[in-house]
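Please see the structure below; I have some questions.
Shown here: the complex without one of its protein chains, the others still in place.
The chains carry the letters A and B, assigned in the order they are written, with residues numbered from 1 in each.
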Amino acid sequence: MLRNLLEFSGINPLRLQMSWVSASEGKKFADVITEITRELQEIGPQQSYVREAI
Amino acid sequence: MDIFILQKESVPDFLSSLSADYAVWAPIQKDGDTFFEPMPDSRNTSPDLTRQAKIIKQTIFPQTEPLYSYDQNDQIQAPDFEDIKQTALFGVRPCDARSLTLLDPVFAGDIPDPYYQSRRNKALLIGMACTEPFANCFCTSVGGSPCGQEGLDLLCLDLGDRYLVSVLTEKGKGLSDAASSLFTKASAEDMKQGQELSQKAEQSIKRHIDLTGVTDTLGKIFEHPVWKKMTLKCIGCGICTYTCPTCYCFDIQDEPMAKKKGRRVRVWDSCMYKEYTLHASGHNPRPTRVERLKNRIYHKFKFNVDTHGAFGCVGCGRCITLCPVNEDIIENLLDVKGAA
Partner (left out) sequence: MSVQKLKEEAARALGRKDVKYLIGYKKGSYGFRVSPAFIEPKEDIDQLIMSPLCNMSLVKYVMLEEALPSLTEQEKKPSKIAIVARGCDSRAINLLIEEKGVPREKLYIIGVSCAGAIDQRKIEARFPRVTEPAEVTEENGNYIITVNGQVHTVPKEELLAELCKLCRYPTPVIYDKLIGDKLPTKPFHYDEIKAFEALPLEERFAFWQQQFTKCIRCYACRNVCPLCYSTICSLDSLSPQWLRRSVDTSENFMFQIIRTFHLAGRCIGCGECERVCPMNLPLMKLNRKLAQDAKLLFNYDSGTDPKTKPLLTTFHTEDPQGFIL
């Protein structure tokens, strides 16, 4: 539901992703991270609602 | 005092000429409501003078004011007050202008606050008299008036198709001189009409309360059960304090930013919140809404009088209109008087 809410507010839903990975599923962990990283690199850094840095 | 006429159709030109030297703020319509904000484009936006603008103190007393920033080398960077632009506030109601004169003793008194002062000194106030007061206006009961001049540099009074403009200060005169092509001298007839409208405006204030002796009464009824009864419906939401033009409670927070830098900010706070008086020990001298509502009334109608000689209230009525549960300060004061 949180993902739906964020999407409703105009945040790309790809920015919130969830997966169950157990400590012994090394390959799955690597796959999930690679996939998410690739997707995020495609959509780029979040430009808005960012805390001001001075 | 110079009194001029400004045709309503000349107002966009007037605002345009102002925007050359000033950042112009005015009541603006947005999403069906009126907010006091920087004017986006003086040619294409007209100020919305039909409704009471939401809040006005943020022009001089911003909700979030960075006080200074710091970094890992202990370098402290205070803001450059020269950077603050000259501001012209157009369409300020007399009560709101008066509220600034009530904030002055707090922020520009014995220990001047440079953040407040720099904005205050650079603000030019162009008032709009209330020829049609709103439902909950009670400015006349607290020493104000719908056509009051306190705190204003210019005051405009709506005569129908034109404004009667009174120049009240040197700053105001500077403005009327600079825009002299748009101003014509007011005739005796104009001034008479203005006077009549002013009187009519005062008479159309519908809510009144006689506050004589209320400060003394408050001095005697601190433990009275009337406070509990009064507070039953309050939910402690804080709307009254946030929209009140004379409320000025604030909090100061440190905010670490990225890369070992940070800043200290001053933000609005409200005495109606439980956390406001929560001590680090866990003790809270105002633990329930009863003490907090009591404090609000005391601050405005006794403590402010004792310290600064005036009620801390301009009778704008926003707290009454915007309170979700109909806590009505006039009714509260009637209860106070009844408890004497």
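By our rule, a residue touches a chain if its C-beta (ideal position, glycine included) is under 8 Å from a C-beta of that chain, and two chains touch if they have at least 3 such contacts.
Worth saying up front: this structure is predicted, and the values here are computed from it rather than measured.
Novice: Could you tell me which displayed chains border the chain that was left out of the figure?
Specialist: Across the whole assembly, the hidden chain touches A, B.
Novice: Which residue among B:L103, B:M128 or B:I330 touches the omitted chain?
Specialist: Touching the chain that is not displayed is residue B:I330.
Novice: Quickly run down the residues of subunit B that touch the omitted chain.
Specialist: 30-33, 35, 54-55, 63-64, 132-136, 206-207, 232-233, 235-239, 242-243, 251, 253, 255, 265, 267-270, 273, 275, 320, 322, 324-326, 328, 330-331
Novice: Could you list which residues of subunit A touch the chain missing from the display?
Specialist: Output for subunit A: 1-12, 17-20, 32, 35-36, 48-52.
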